[in-house]
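Only a single protein chain was left out; the remaining protein chains are all shown in position.
Which chain is which? They are A, B, C and D, in the order written, and residues in each are numbered from 1.
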Amino acid sequence: MNVENKKQFSNKKLTNPSPNSPKPNSEEVKAISPWRDAMRQLRKNHFALAGFVIIVFFILLGLVAPLLTPFAFDEQDIINRLQPPSAEHWLGTDHLGRDIFTRIAYGARISLQVGFFAVTGALVVGSILGIVAGYFGRWIDMLISRIFDILLAFPSILLAIAVVAILGASLENALIAIAIINIPIFGRLVRSKVISLREEEYIMAAKAQGMKNGRIILHHILPNSTAPIIVQATLGFGTAILEAAALGFLGLGAQPPDPEWGKMLADARDFIQLAPWTLIVPGVAIMLVVLGFNLIGDGLRDALDPKMKN
Amino acid sequence: ACSGDGSANPDDGEDQDQTEDDNTDDTTDEGEDDASDEEQILVFARGGDSESLDNPSTTDGESSRVTKQIFESLLNFDKESFELTPGLAHDWESNDEGTVYTFYLEEGVTFHDGTPFNAEAVKINFERWADPEHKYAFTEEGYTYPIYGTLFGGYKGDEGHVIEEVNVIDEHTVEFVLNRPLGYFLQNMGMQYFAITSPAALEEYGPTINENPVGTGPFKFVSWSKDDSIVLEKFEDYRIEGLPKLDQVIFQVIPDNAARLIALRSGDIDIMDGLNPDDAAGVESDENLDLYTRAANNFGYLGMNVSKAPLDNKLVRQAINHAVNREAIAEALYAGYAIPATNPLPPGYLGYNDELEGYEYDPDRAKELLAEAGYEGGLEIDLWTMPVARPYMPDPETVAEIIQNDLAQVGITANIVREEWAPYLEKTANGEQELFMLGWSGTNGDPDYFLGSLLHGDSIGGGNRSFYSNDQVNELLDQAKVSIDQEERAELYKEAQRLILEDSPMVTLVHSTPVLAARNTVKNYVPHPSTSESLAEVELSN
Amino acid sequence: MPNPILEVNGLKKYFDLKGGVFGRKVGEVKAVDDVSFTVMEGEILGIVGESGCGKSTTGKSILRLIEPTAGEVKFEDKDITNLNTEEMRKLRRDMQIIFQDPYASLNPRHTVEKIIGEPLLVHGVKSKEERKKRIKELLEVVGLSPYHASRYPHQFSGGQRQRIGIARALANNPKLIICDEPVSALDVSVQSQILNLMQDLRDRFNLTYVFIAHDLSVVKHISDRVGVMYLGRMVEMANKDELYDNPKHPYTQALLSAVPVPDPDAEKDRIILEGDVPSPSNPPSGCAFHTRCPRAMDICKEVRPKFEEQENNHFVACHLYE
Amino acid sequence: MSDVLLELNNLHTHFFTDDGEIPAVDGVSFHVRKGEVVGIVGESGCGKSVTSLSIMQLIPSPPGKIVDGEINFKGENIAKASKKQMRKIRGNEIAMIFQEPMTSLNPLYSIGNQIGEAILLHEKVNKKEARQKSINLLKLVGIPRAEAVVDEYPHQLSGGMRQRVMIAMAMACDPELLIADEPTTALDVTIQAQILDLMRNLNKEKETAILLITHDLGVVAEICERVVVMYAGKVVEEGTAKEILKDPKHPYTQGLIRSLPKIHEKEQKLYSIPGTVPKPGKGKIGCRFAPRCEYAFDRCFQEDPKLLSIGNERYTRCFLYEENVGSENDHAKSNS
Partner (left out) sequence: MFAYTIRRILMLIPVLIGMTIITFSIVHLIPGNPAQVILGENATEEQVEALEESMGLNEPYIVQYGLYVKDLLQGDLGTSLKTKSEISSEIWPYIAATFELTFFAMLFAVFIGVNAGIISAWRQNSWFDFLAMLFALVGVSMPIFWLALMEQWLFAQELGWFPAYGRQDSKDPIAAITHFYVLDSFIHLDFPRVITSLKHLVLPSIALGTIPMAIIARMTRSSMLEVMKSDYIRTVRAKGAGQFLVVYKHALRNALIPVITVIGLQTGVLLGGAILTETIFSWPGIGRYVFDAISFRDYPVIQSGILIIAFIFVIINLIVDLLYSAIDPRIKY
């Protein structure tokens, strides 16, 4: 019986074997892109969700700040300085009688913007340098890598202080300084990613198709380096905010009357005994926002890193 | 003749004198018997470290505070004022023109290194400062003597240099020959900057003299760990019997105000400088602590660069003067430990014009003036804020914020500009600023040090950062500078102040009276307006 | 008699071993060391050898995906070793490659449509419509359905991915395809599907394959001629039946005898070689195989045997036959 | 059956993942006798490794879990054994070697240290003795320069050598059963021949039973006495090596054998099984092979076939053979 049957079906179809029998596969025709998959993973991550909520909260706070409070962030009321939290001043007032809640809300704008622009700046410049170094290698790589090495050998906060010292103290310059100190971090990350990708077979395959370097970088290398870059960017958001706060604290960042949180902390420093809330509130605000970004960053890392799946 | 009466203790409780006496006895008796246990060690905490212990080569107040204990000048200031008292010279006289001064020095005084103090030492010190070529001038190593240059009109060979020569008359007599009279010459001689260093030490240590101070003062130098502490100990052979009372003085650096106060409360330190005025109330109510104030000897102002539009317009300047609420600043930020200023001279100074009425806080008047000047629609202006706290302005940023707010009320938009201290000074000297904040601290207690430096046309590019120059004022100040008749000087200065007020080149803000706090065990401590006071008579009770 | 489509002469590829501080060269890996062969039009040349013997490097050097250290590669009588980047890029329409690892060789972030469409785009098929049509065609040719076009690689099984890789290679109607172990990573049941497909395509489009594999049975099944590599060198090459029935080189003999045969009755007289494959960074002198060769002679240690034709198209590099 | 060393009885090992429950091993039963070499063959993902890891209770957990079934080792059900009991059995009575010799050794410890550890864990010897024993073991598995190699680190050895070291480590305490999970898949043919040779010798000399997992039917033919064929988490056929290779019953086994290119035969076209190996998934009904099967009929899609005994220790899981066995089958769900 066997022999006969074998003959029968060995003749059947050899030229065009159907790869899938329609039954088990027809259900899942939908294309699931790696991103959607990651998003699905992310949604299941409670930590990341919490981070997301925190960030959205602060974004909203920043956006609707004027609607929430009857005060302006620079409205002084010296008579009522250093008031503890009350129904009128939800989080109390600072040493010039300004409403702390209002300042925190407006400060959210500053911090989020600082994070955004500093990270974007560092990301763009760092990625370009990293890609150039990683893809073209040789002396360009040597040069760029050495510069990264040297820059990274300087403690970042010192470097930022030096940059601000050169440019002058202002929020914009603090932002530039933070972007600059983050460039080598992104640059290195992108470079190492590009170097590892360069060895990937699909890059070799793209070359074998006759693609030009530009296209390979844009269509193959970049999209595949985005995952770690996004993770780093999210985490970088947090560090940028912390760095801006540190500079603000040293008086090298935002200038009065801007309600930058680090600056608020610096101003409140002398009142730690008289009015602890002036010190606690901005600190907690910074911590929460940074925590939010870290939570999201962690979640993204897990979601985007196939190794972490289980 | 040099001992004070020790009445300056702010707690004038009745039992104070008793304990004081008891303790004086205790310590002098036991201090010698069983040394270590009952050692009287005083820790004085401050915000920054000394730059150098070679005082003449810095302008730094934190340096003087320490060197005051180690060195002495020919003359001394009274405990709480700039009244002259004897120092290393017990007597002095001058000729009628005020061009020759003779000082009679104390005899039997030795430096900490055992070498004798004499006229030769005085001569060497003064020549060292005056002559950049002098072998102890250490010019190669970057030493300069800026205060000397400022107060004596430059250095050897300069046109304005006042001191013609220093002559040793005998072992204990020294004579200064001036090429023209200088109204505040004697005042200068009382300054800590012109205290006498041991020539033997200059020889021995060379340019490291800044870390190895050797003087004749009540305490001698033991050690210095930078940015941390300076330790001084009693100089047993101090020329005044019974002094100093303390065995050790330690100057401790604690940059953070809050931390300093914590340290004081916990008893780690005995005296703290730079108390946040807001904390003064808390200190006062703490029975373990005493609050001290230092007499006002400074002046904080909002300068207006008169060489730049729109501040070249007197009306605008007056408007700004009316717009700023000095009282509020003094009240809110100095917690009352400041006097709203009318004149660019602290009250109590020779020639202080107390008849003048300052600009009142009057936003409406300010708006009127602005309108008159053609700025009905308001105007926009840069407000430069100094980045460092100074005695006259412990929190410049906050002051700037208040001013910003005040100006906004009258339609002036002020953008706060922050520069680091170095570029701040440089750029304001170059006139890049519009509105700017700055101040001035007195050193020798002479009005010229304020008015001449800040508002004389010749000081433009130096202390005069408002670029104000009024011929009449210049004339008056010049006269006052060379006059040695103090009455006459006072009149001249009063007139100058009147003119200045009218021209309004600056918004006179406050004269702050810095507050200090100490443990209540500290006795006989009297803060001096110059910010450096001798601790020779201070003692500790338990 | 068909024309040679590919001629390889004295191909060498040495990888620098970088080390030390300044990334100086501290040695070299002789991954391919003087390999020559010819491939005729429409032929399938199989190359076998153990892991690390330089098969892939040979394949990639031919396409200049790796720049060869020395030697000449002629494609359709044109020396391509000196072409500039742009010329080479154009030439890639005609020379294609299929990779071993169906997982690593497809960009995980591109849809199948993009993966197959990209070579079309870069070689001048600008119209979207046309590309769509061609993609559909290609998918069908390799046995996938057009609806697969919108999916991502991770949604396919290994065999399906390999089909996508094949479709991509076929996109511009190449003449020569280097197949670098296209079935090694696949399951047995799927492997046969792919082998059949490849054979099919060869017939249909008159392709030429250089088929690299380490599985001797697979190579035998698909090839017309087979070359055996050892440590960067070609040691034997002949018609497949000739080679399998009458292996001359001791290494080929050992290799053939070592293959486990799924037949419990097969007679087993194995030649079990001693020791390991030496490192290509430090290959033995003379004949690279002498360290493991059961029939090694003194000369083998010193003189490198020439790769010479013994009889009708049977080349071998062994001192036994000199 | 007193000489049965290991017996799996209806073993179920499932993985509880984000994508649901995966029955990687779905009711597997077979046995290994003392000194016997049994092969498990099947394509990638069919549950071979999970089966072997289940025996050792080394399933990564979570997400994996033995949810049902017995693992009888020397008559004792070790599926429920405590961690401590298992530690005594592992390495001592059952040893295991893995597919990847490159990554299966800790790169940071010397060979001697790692073999010695296996000895020290189960035998009361001191370090020196353990070292001596390690050297002996290395000699046993045919490593030249054993005295030197014992102090070398894994990265200094080639793949074949490492696999020998793994075997030496496995043999350290003279286990009664050696589980080898694709021990030669990552190796070259010539090296594979060496390793298979070594295993055969060990089996003969030490009478160690070997459960050899492979997907290469050639390897099976080489050294196995009996063979278990798995497909999608289930045993689909069992018999002696000869029976399986010469007379496969299950269409899958038949297809597998026929789709191999033969080195000693000439043929034009290969047979190929259409479709791909399915991923295990819960709730699928019917014969797992049915979608790829040429013989499949309606019932195959609706009902799970049972493992049928079709001779002495000969089993297959296919409806085609039901009539041969007759009434032994459960017809409760017969299709009409």
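The criterion applied here is as follows: a contact is a pair of C-beta atoms (placed from the backbone, for glycine too) under 8 Å apart; a residue touches a chain by one contact, two chains touch by 3 or more.
Quick caveat, the model's predicted, so the values are computed rather than measured.
Only one of the listed residues, A:59, A:195 or A:287, touches the absent chain: A:287.
Interface note for the absent chain: among D:25, D:66, D:89 or D:130, the touching residue is D:89.
Among B:128, B:172, B:265 or B:367, only B:265 touches the chain left out of the display. Contact with the chain not shown here comes from a single listed residue; of B:208, B:288 or B:409, that residue is B:208. Even with one chain removed from view, chain D keeps its contact list with that chain: residues 56, 58, 60, 86-92, 95-96, 98, 100, 103-110, 117-118, 121-122, 153, 155, 166, 169, 172. Residues of chain B that touch the chain left out of view are 41, 43, 45, 51-52, 54, 57-60, 138-144, 146-147, 149-150, 154, 207-208, 210-211, 223, 225-229, 231, 250, 252-256, 258-260, 262-263, 265-266, 268-269, 387-388, 419-426, 429, 438, 440, 453, 459, 461-463. Interface with the hidden chain, as seen from chain A, comprises residues 47, 146-147, 149-151, 153-158, 161-163, 165-166, 168, 238, 242, 245-246, 249-250, 262, 265, 269, 272-273, 276, 279-280, 283, 286-288, 290-291, 294-295, 298, 307.
As a convention for this text, only the chains that are shown with their structure count from here on.
Computed centre separation for the pair chain B/chain D is 90 angstrom, with centres defined by C-alpha atoms. Averaged Cα coordinates give chain A a centre that lies 47 Å from the centre of chain D. In chain A, the residues touching two or more other chains are 14, 17-20.
Shown for chain D are the residues that touch two or more other chains, namely 269, 271-272, 274, 276, 292. Across the interface of their complex, chain D is touched by residues 50-51, 157-160, 187-193, 195-196, 199, 214-218, 220-222, 241, 244, 254-266, 268, 270, 272-273, 275-277 of chain C. On the side of chain B, the complex with chain A involves touching residues 256-258, 261, 276, 278-279, 282, 328, 331-332, 385, 387, 395, 397-398, 400-402, 404-405, 416-420, 423.
The residues of chain A lying in touch with chain B in their complex are 74, 76, 78, 81-82, 95-96, 165, 168-170, 251, 255-257, 267, 269-274.
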